[in-house]
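Structure incoming, see below.
All protein chains of the complex are present and in place, except for one that has been dropped.
And then subunit A:
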Amino acid sequence: MKKFNLQTLIEIAIFAAFAMALDILPSFKPHPSISISFAMIPIFIIAFRRGFAAGVISGFLWGILQITLGDAYILTPTQAFIEYIIAFSCVGFAGLFSNVIKNSLVEKKMTTAITWIVVGTFVGSVIRYFWHFLAGVIFFKKYAIEAGKAPVIFSLTMNGITFIGAFITCAILLSLLLAKAPALVTNARSSTSRKAA
């Protein structure tokens, strides 16, 4: 945390709030039958702009916000920990591609930039939904041991569909967004200097 200055800390916090706000808005659906939200976008933006650690912390905060605002379903301690702490934090893994995305955007290599944006979005969402999938399997295994392979298939279908939808929506929106306003991730200067202790 020491390596972040105050402005970065605040950006992380505000963008976690942003993800939560987009999550709360009920009317915000691209299609009535698609309940896939693009709430992950602010976390991706922070991850691309400020890197891996900032992305992970922002995702972590978003998970905690889900719990404190009562949006989370706590069914078992393990399930809550996996689904709200680990899964949400892992969206930040998109930040591993922060440098290559920023460099290609600065050099105006749009195709390269968009390729890496899609890769980053994919990595962030696939890791997140992997944890949701795992939590689902663990959960149903615990309560339905005799159901054999059913928990795996059930959890894979449910989370798989949500994952594909969320990934495609976020990838398209982020590509359009950053092609239009690359400064959102490249303009990561700080007007304040002091490190937050």
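As a convention for this text, contacts are C-beta pairs under 8 Å (C-beta built on N, C-alpha and C of every residue); 3 or more make two chains touch, one makes a residue touch a chain; residues count from 1.
In the analysis below, contacts and distances are computed from a predicted model.
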Absent chain [UniProt protein name; select from "3-isopropylmalate dehydratase large subunit", "SUF system NifU family Fe-S cluster assembly protein", "Cysteine desulfurase" or "Energy-coupling factor transporter transmembrane protein EcfT"]: "Energy-coupling factor transporter transmembrane protein EcfT"
Residue of A:M110, A:V152 or A:L184 touching the missing chain in the full complex: A:L184
Positions on subunit A contacted by the hidden chain, ascending: 1, 5-7, 9-18, 20-22, 24-25, 30-31, 34, 38, 41-42, 45, 57, 61, 64-65, 68-71, 73-77, 143-144, 146-147, 169, 172-173, 176-177, 180-181, 184, 190-192, 194, 196-197
